[in-house]
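With one protein chain held back, the other chains of the complex are shown just where they sit.
We call the chains A and B, going by the order they appear; numbering starts again at 1 in every chain.
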Amino acid sequence: MSTVFIALQTNEDTRPIIEAIVADNPHARLNEQPAMVKIDAEGKLVVRRSSIEELLGRDFDLQELHINLISLSGNIDESDDELTLSWNA
Amino acid sequence: MDMQASKKKLGLKERYQVMTRGLDWTPSYQKMEDIYPYVAYEGIKIHDWDKWEDPFRLTMDAYWKYQAEKERKLYAIIDAYAQNNGHLGVTDARYINTVKLFISGISPLEYVAHRGFTHVGRQFPGAGPRVACLMQSLDEIRHAQTQVHSISNYNKYYNGVHDFHHAHDRIWFLSVPKSFFDDAITAGPFEFMVAIGFSFEYVLTNLLFVPFVSGAAYNGDMGTMTFGFSAQSDEARHMTLGLEVIKFILEQDPDNLPIVQRWIDKWTWRGYRVLTLVAMMMDYMLPKRTMSWKEAWEVYFEENGGALFKDLARYGITMPKCAEQIALEKDHLSHQAWSTFYNYGAATNFHTWMPDEDEMAWLTAKYPESFDKHYRPRYEYWREQAAKGNRFYNKTLPMLCQTCQIPLVFTEPGDPTKICYREVDFKDEKYHFCSDHCKAIFEHEPEKYVQAWMPVHQIYQGNCFPEGTDPTVEGFDPLAAVLKYYHLEHGRDNLDFEGSEDQKNFDEWRGMATKNV
Partner (left out) sequence: MAVAAIGKYEFAPADAIDKFHGAQLLYIGWEDHLLFCAPFAFPFPPSMPFGAIVEQVLPGAFGYHPDFARIDWSKAEWLKSGKPWTPEFSKSLEENGLRHKDVIRFRTPGLTGIKGSCS
């Protein structure tokens, strides 16, 4: 199984997002680098709106991710509720 | 009259449908081939543009909203950084040379990318890719502008960045990135998308922006960190577009596969050769290093690119053949690049230097197979000579590769002691190459590369002197004339970091920042 990743800037906006991603993807590894984090996961990684909203205490639009997103890999599927990264092979 | 109950807000997928495809129309009085004249000649067959779907489903209104937010954040930081003399907080003034290389080598490419995406966005008959290309063209001009704005602050204090665009079009080594993009924008719209959207954005830009920008942060350069990450937040969308383009083209017709594979092979290699500059930035020019070039290559190309090509195998796409040679070069690339710039340090718009003892130890640790054996002896010799006042400046012009335009500095795959020479005869002319891959690219389209503006040859043809120069006068100094043509001031913008005005000023200003004077 191949690894997908999402890389985000580290700041106050992303702290709850990173926390939510890590909680929703127990198989993911957090890789901290200067000013950024890279979250690696085998096969698939899900970013869930409801989990982020719970930590933020407000409504969150998944497209807000774009503001602090650095990079990602894998095929993307985005809906109002979830952003999924995955490799098919 | 019955009031129509307001419908529930549209979901993301429906909104995307309405705001992209819903805005398109079928022409009634003009022929499709007249409206989109460039879409067929490359041989790519598309049967149904409606099969295209942008996975991010970003609509124009949302695009403006989020881009505006990114800009607000970026400019707040740039202002604070400038206001607070942030440049004096970088680890070491040597670091600033990476910024010089960036503004003259990379930022002008952002602008050309803007033009390229404006062009191809106009040429695609599908509304989905047109909207995605429009967004990317706007992103690219934003990158060029924010980079110029961020780095202009350095221009107030340091040498070599005063005329970056003039430099980009003239300085010998900047013809490498310039000719790379010129090659891409003069291709058809599909090749451009595979070249830049897929091969460069998806396969290679992570190597440019992620470790390097993280490195900028690590070295205290908040300005570069911010424009870099702000740009990279768009790159995530560009990468997705690049991947979507490949999948879409391959799903449309089986005849597209060999064409796409050849483009991927070509552009992965072309892009990799341009990244030679990034390799040396990472291993030599960042005073504090986050990871070596080799490590970055392993993470972002071998691991991530490997996963990508495994995924694309279902379409019949295979890993570009050049990956084998690149694997052999990863222990050598940055060292061969830095040796080159150390050689020609009199003709650059940035300073060069020899790594100190600690840095050499780091290089030994990161490159145990190659550094001590092949590169340390050379560096120690140069360092000894420099200490005796005999710093090496190579004043004889090098032989260049006809395709990538890099001097023939790369060694034979598997033998780091021998320069790799390749040549081809085409219509009574001889052409030379740095590698089998650059040679193969030429052989496929010789007519394109025979036109190359090769800086060394242009100098010898007399085309790189200021207007009115007479090269036949007694005592004519060609190097001095070429530097004038480049708008570089000898002794100020070029030469070793040791003893430079940048070094002196930085030390003095930093002293003033920490003491009462």
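Here, a contact is a pair of C-beta atoms (placed from the backbone, for glycine too) under 8 Å apart; a residue touches a chain by one contact, two chains touch by 3 or more.
All figures in this text were calculated on a predicted structure; none of them were measured in a lab.
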* Could you list, sorted by label, every displayed chain in contact with the chain left out? => B
* **Of B:67, B:137, B:340 or B:500, the one touching the omitted chain in the full complex** => B:340
* Asked: So which of B:10, B:450 or B:480 would be touching the chain we can't see?
  -> B:450
* Determine which one of B:64, B:381 or B:476 touches the chain that has been left out. => B:381
* Asked: Among B:429, B:477 or B:508, which residue is in contact with the omitted chain in the full complex?
  -> B:429
* In terms of residues, what is the contact footprint of the unshown chain on chain B? -> 37-38, 41-43, 188, 336, 339-340, 343-344, 373-375, 377-378, 380-382, 392, 394-400, 407-409, 411, 417-419, 421, 423, 427, 429-432, 443-445, 447-448, 450-454, 456-457, 460-462
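Keep this in mind: only the chains that are shown with their structure count from here on.
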* Asked: Which positions of chain A touch chain B when the two form their complex?
  -> 2-5, 7, 9, 33-36, 38, 63-64, 66-80, 87-89
* Residues of chain B touching chain A in their complex? -> 11-13, 55-58, 62, 66, 69-70, 73, 206, 209-210, 213-215, 217-218, 225, 229, 232-233, 235-237, 239-240, 243, 290, 303-304, 306-308, 310-311, 313-314
